[in-house]
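Yeah, one chain of the complex is gone here, protein chain that is, but the others are all in their spots.
After this line comes subunit A, so read on.
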Amino acid sequence: MHSFGYRANALITLGVTVLALMCAMASLSDNLNSPTPSAQVQVLNVNWFQKQRNGNEEVSLTLNISADLQSMFTWNTKQVFVFLAAEYETPKNSLNQVSLWDGIIPSKEHAKFLIHTTNKYRFIDQGSNLQGKEFNLTLHWHVMPKTGKMFADKIVMTGYRLPEEYR
């Protein structure tokens, strides 16, 4: 009854069960946190705006992104992935989401930031619908936990408009 095999088995089973329970509790404890993030984005400049040879329009923007995501960090947070997407509707597409900038926030100390940047990914439309187009800038974030369930949410900022003319 009390052979080496039995004892090892009992020990490993107990260890794995306790670990699994701790992981589950850590993940569940994330639900207790209700974050209150804030974000502002300014479009400082439209650097250029033109039509590619294949007919798709492309625009280059300079952006000021400031956000405070400190309240998102709990003890089970490994990192927060944050990105800014331009979102708009065209006659062909009911939704276009184009990521313009993203970043990884490794810790709470870095969660309050102000960034001055041009768009990191190319802002290209499927077609040519961007002239005078109204669009939303949405700051999305994905909370990656040390273990367990991942969370995501966003702040939508409305009222941005692209110029009527190419430049």
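Assorted remarks:
To be clear about the criterion, a contact is a pair of C-beta atoms (placed from the backbone, for glycine too) under 8 Å apart; a residue touches a chain by one contact, two chains touch by 3 or more; residues count from 1.
What we mean here is this: contacts and distances are computed from a predicted model.
This complex has a chain not shown, and the name its UniProt record holds, of "Signal peptidase complex catalytic subunit SEC11", "serine C-palmitoyltransferase", "Small ribosomal subunit protein uS7 domain-containing protein" or "Origin recognition complex subunit 2", is "Signal peptidase complex catalytic subunit SEC11". Of the candidate positions A:Val41, A:Val59, A:Ala85 or A:Leu137, contact with the hidden chain is made by A:Ala85.
Interface note for the absent chain: among A:Thr13, A:Gln50 or A:Gln126, the touching residue is A:Gln126. When the whole complex is considered, the residue among A:Val41, A:Ala67 or A:Val98 that touches the unshown chain is A:Val98. Touching residues on subunit A toward the chain that is not drawn are 3-5, 23, 27, 78-79, 81, 83, 85, 90-99, 102, 104, 106, 121, 126, 140, 142, 144-150, 152.
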